[in-house]
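Apart from one protein chain that is not included, each protein chain of the complex appears where it belongs.
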Amino acid sequence: MSDSTAIANGAPEAQHHEHPSYQRHHFESVEQQADATNFAMWLFLLTEIMFFGGLFTAYLIYRNWYYPAFVAASHQLNIFWGTANTGVLISSSFTMAMGVWCAETRRKSGLVLCLVLTFVLGLIFLGIKTIEYSEKIEKHHVPGFHYSVKNFTDPASDPETYKEYKDKPMPLDMARHTELYFFLYFAMTGMHALHMIIGIAILGFMIFRARAGAYTGGHVTFVENFGLYWHFVDIIWIFLFPLLYLISRHQ
Amino acid sequence: MSTNTIVSLPDQSTARIPKVNFLTKENGLLSWLLTGDHKRIAILYLISITFFFFIGGALAGLIRLELLTPQSDLMATDTYNKVFTMHGVIMIFLFLVPSVPATLGNFLIPIMLGAKDLALPKINLLSWYLYVVGGILVLYTMISGGVDTGWTFTTPLSTHYVNTNVMSTGLAVFIAGFSSIFTGLNFIVTIHKMRAPGMTWFRMPLFVWSHYAASILMVLGTPVLAIAIVLVALERTMGIGVFDPTKGGDPLLFQHLFWFYSHPAVYIMILPGMGVISEVISTFSRKRVFGYTAVAFSSVAIAVFGFFVWAHHMFIMGISNYAMLVFSLLTMLVAVPSAIKIFNWTFTLYKGSITFETPMLYAFGFMGLFTIGGLTGVFLGTSGTDIHLTETYFIVAHFHFVMVGGMLMAFLSGIHFWWPKMTGRMYPEKISQLAAVVTFIGFNFTFFPQFILGTLGMPRRYAAYPPEFQVLNVFSTAGATILGVGYLLPVLYLTWSLKYGEIAGNNPWQATGFEWQIQSPPLTENFTVTPIMDHEAYDYEWLENQKAKEVASVG
Partner (left out) sequence: MDHISPVIWQFLVKWMTNFALFPPEASKIAPQMDALYFFITLVSLIGLTLVVLLVTSFSILYRKERHPKAVQIEGSTLLEATWTIIPLGLFLVMFVWGSLIYFRVYTPPANAMNIYVVGKQWMWKAEHPGGQHEINSLHVPVGRAVQLTLISQDVFHSFSIPAFRVKREAIPGRYTTVWFEATTPGTYHLFCTQYCGTNHSAMIGDVVVMTPDDFKKWLDSSTSGNSLAQNGERLFASLSCNACHNTRPDARGPSLANVYGSKLPLAGGGTALADDAYLRESILNPSQHVTQGYAPIMPTYQGQISEDGVIALVEFIKNLNSDYRIQQTTNTVDLLPEGEGKAATPGEKPAGQAQPKPASQGMVKQ
C-alpha cells in the first residue's frame, strides 16, 4: 500500500531539485521562505504593538485624570538625555538599514561594520538610560521604593528643575499621583529597554555569524527581519519620547 | 460494506500500517523532543493537554463533591477557593485554548493546504516548550499551596488581599500565552504563504478558515493579557498603585485589560471547534457544507466583532449606562454569525446521505448544546436580564455549555475523526458511540440544573450555600459522575486501539481533503510531490472520479 496511488494530481517535478543550502525543506523555494519569514516578523511586531498598547492606554487615561501631577512629573525628565537617546537610536536605525543594504549587496566587511556600530549605539542608549534611571533612584522617584513626593509639594527642593520650570507647590493628594506617572515611565521605558537588550544580544550573535559570511551569501532574511525588529524598537521610542519627555515642556 | 456506515477499510487480513511514516521515521526520545515535524509536535501537545485535562477534571470532581452539601464540609473554604481557581486556570489556559489548534490544527493545517510543514517549525516546537513550562509552573503552584483569586485575577483582591501564589500562576499564564501567540502566528503565515498551487482562499477547507480567524485573535489579543499580568505582578511586588484607588489608580482598568483578551479568548477556544464540525458534518452527510462562503466569512466576523464586546463582562461593575449600550449592541451583533453557522450546518444535512458514526454523534451533540449555550449567552448580553443573572450559576452553566458541551464535544469529534489518519488505526465504533451518548447525557444532568440554580440566585464561587439549593446541586454532581465516565472511556479505548484497532488505510471515511489522499499515518514530509488543488473544497464528485481511477493496492 504505497502512497503513489494517493496523490493522483501531482506536479511533475524533479525528484531532487536544486536549492540553496539555507532553504529549509518544507519550503518550495527561497522566495517562499523569505516571503513567509518576513510576513511572520511583521505579524510578531503587530503583537508587540498590542503588548505596548495596554501601557499606552493606561498612560493616556491617567494623564487625563491627573493632569497636573503628570505635567509636574514629566518636568523631572531630562530633555538633554532624552534627545541624546533619540539621536542615538535614530542613528542606530540608520546603521542597521545600511547593514541590511550591505548584506543584500554582499559587502561582508561593510555589514560587520554596520552591525558593530548598531551594537555600540544600542549600548550607548542603554548607558544613557542607566544615567537617567540612577538619577531617579537618587531622587526617590521609583514607585514602591521609598517614593517621595517632596519635589512636587515643595518644588524649590529640586533647584535644577525649579530653575527651568518654576512649578508651583502641589497639594499632597495630587502629588501622590506622580507615583503613577513614574510607574508608567519605568514600565514603558523598562519594557522598551528590555527589548533593546534582547536586540543587542541578537546583534552580538549576528556579528559573529556575519564575520563568518553567513549573511552575505544570498541568505539575507535574518538580517532583514532583525532590521525590522530594530526599527520597531526605534519607533516605540519615537512615541515614548514625545509622550513622556516633550509633552509638558511648555507648561 | 454495510449500508448504514460510510467506513471503508482495507482488507484487514492483508492490510499493514505503512512501514515508513512520521512515527517510525526516527526513533529515540531526542528525535521527538527536538522535532520540527508539525505532526510530532501535535502528538506531543495531545499528550500534554490530555494530562492537564485530567488534572483539571479531578479538580472539577472535587468542586462537585463539595457542593453535594450546603455546608463547606469537605474542605476548608480557602481550599475550595483554590480548587475552583486552579480548575479554571488549567482548563482554560492549559486545555481549551490549545486543544484543537495545537493538536488537530498543528497536525492538519499544513496537510490540508498541501504544504510540507508549517512556516516556522522551530517556533512551533518552541511553542510546545513554552506550554510545558507554563504547565510545570501551574503544577508548582498547586504543590506549593495553590492560588485562590479565581481565574480572573480580579484586582485589588489579587494584588493586595491574598497571599497565595499569584506570581507563579501569573508567570505560568504569561508563558502559556506566548505559546498561543506563536501557534497563531505560525498558522497565519502558513495560510497566507504556503498554500499549494490552485489552493485559493475559497477552496480551503473550512477547518482552515476557522483556525485563521482564531489565530488572528490569538495574535492580537493575547499580548494584552500579557501586559495585564505584568501590571498585576508589578502592583503586587512594588505597590505602584496602578490599580489602587487610594493611590489614584483604577481597579476597573485591570478588568478592561483582562477582558479585552479574555473575551476574544472564548472565540479562540470555540472557532477551531466549529471548524471541526464543518469537516465532520460535511463528511458524514456526503455533501459540501451549505453556504461555504457564509460559514467562512462568519468565522472572520466572529473574530472581528469578538474584539469589541469585552465590557459585557462588566455590565454591573460601574461602567456607564452608555458604555453598556454600546457593548450590549455589539454583543447582539456577534451572536448572529454563530447562529448563521448552526443553520448552515443544519442545512448541510438536507438532502445529504447521513450516517451516524462517532464523530457525527459528537457533532450532533455539539449542535444541540452549543445552541443552548449560545442562546443563554443572549440572556447575558441583554443588559436587563444580565443584572439578575450575572455572577450566578447561570453564567457557570452558560460557559460550560459552550465550552464543554460545545468545544470539548467538537474536540472529541475531531480526535475520533482524524484518529485513523494520525495513528493508522480505527477506534472501536460501538464503545465510542456509547461514550458519546454517555457524555451527552452526563453533561446535561450536570449543567442544566445550574441554569435553574442561577435563576434562583445562587451565586458562583460559593463553597457553602443556602439549603434550598441542595437538590439541584446533588442532581448536578450526579451528572458529573456520569460525565466523568464518558470522558474516561475514550482514553481507554483510544489507547487500546493503538495496538488492536483495525488498520484504517488512507481514507476510511471517504472524505475529501488532501489529508485523506495520503497514507495513514502520513510521511514526515506529508507529500512526495506537491499536490495541485484543481477542484473546490468538499467536492464529492471529484472524489468519486478519484476512486474510479484508483488502482487497487497490491499486498
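We just call them A and B in the order they show up, numbering each chain from 1.
Everything below uses one rule, namely that contacts are C-beta pairs under 8 Å (C-beta built on N, C-alpha and C of every residue); 3 or more make two chains touch, one makes a residue touch a chain.
Every value quoted in this text rests on a predicted model; they were computed, and no experiment measured them.
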item	value
Identified contact with the non-displayed chain, of B:Thr35, B:Asn186, B:Ser262 or B:Thr392	B:Thr392
Residue touching the undisplayed chain, where the options are A:Ala156, A:Leu172, A:Ile197 or A:Ile238	A:Leu172
Residue, one of B:Ala15, B:Leu157 or B:Met238, that touches the chain absent here	B:Leu157
Residue among B:Phe379, B:Tyr487 or B:Phe527 that touches the chain left out of view	B:Phe379
Which of B:Leu139, B:Leu456, B:Leu489 or B:Val529 contacts the chain that the document leaves out	B:Leu456
Positions on subunit B contacted by the hidden chain, ascending	3-6, 72, 77-78, 81, 148, 150, 154, 156-157, 160-162, 245-246, 248, 250-252, 285-288, 290-294, 315-318, 321, 324-325, 328-329, 332-333, 335-336, 339-340, 342-344, 346-347, 349-356, 364, 367-368, 371-372, 375-376, 378-379, 381-388, 390-392, 452, 455-457, 459-466, 468, 471-472, 540-541
Contacts of subunit A with the absent chain, listed as residue ranges	66, 68, 170-174, 176
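In this section, only the chains that are shown with their structure count from here on.
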item	value
Subunit B-touching residues of subunit A, taken from the complex the two chains share	1-13, 24-28, 32, 35-37, 39-40, 43-44, 46-48, 50-55, 57-58, 61-62, 65-66, 69, 143-145, 176-177, 179-180, 183-184, 187
Subunit A partner contacts - residues on subunit B that touch it in the complex	10, 15-16, 18, 110, 115-121, 123, 181, 185-186, 188-190, 192-194, 197, 219-224, 226-228, 230-231, 234, 237-242, 247-250, 253, 257, 260, 505-506, 517-519, 523, 525, 527-532, 534, 546, 549-551, 553, 555
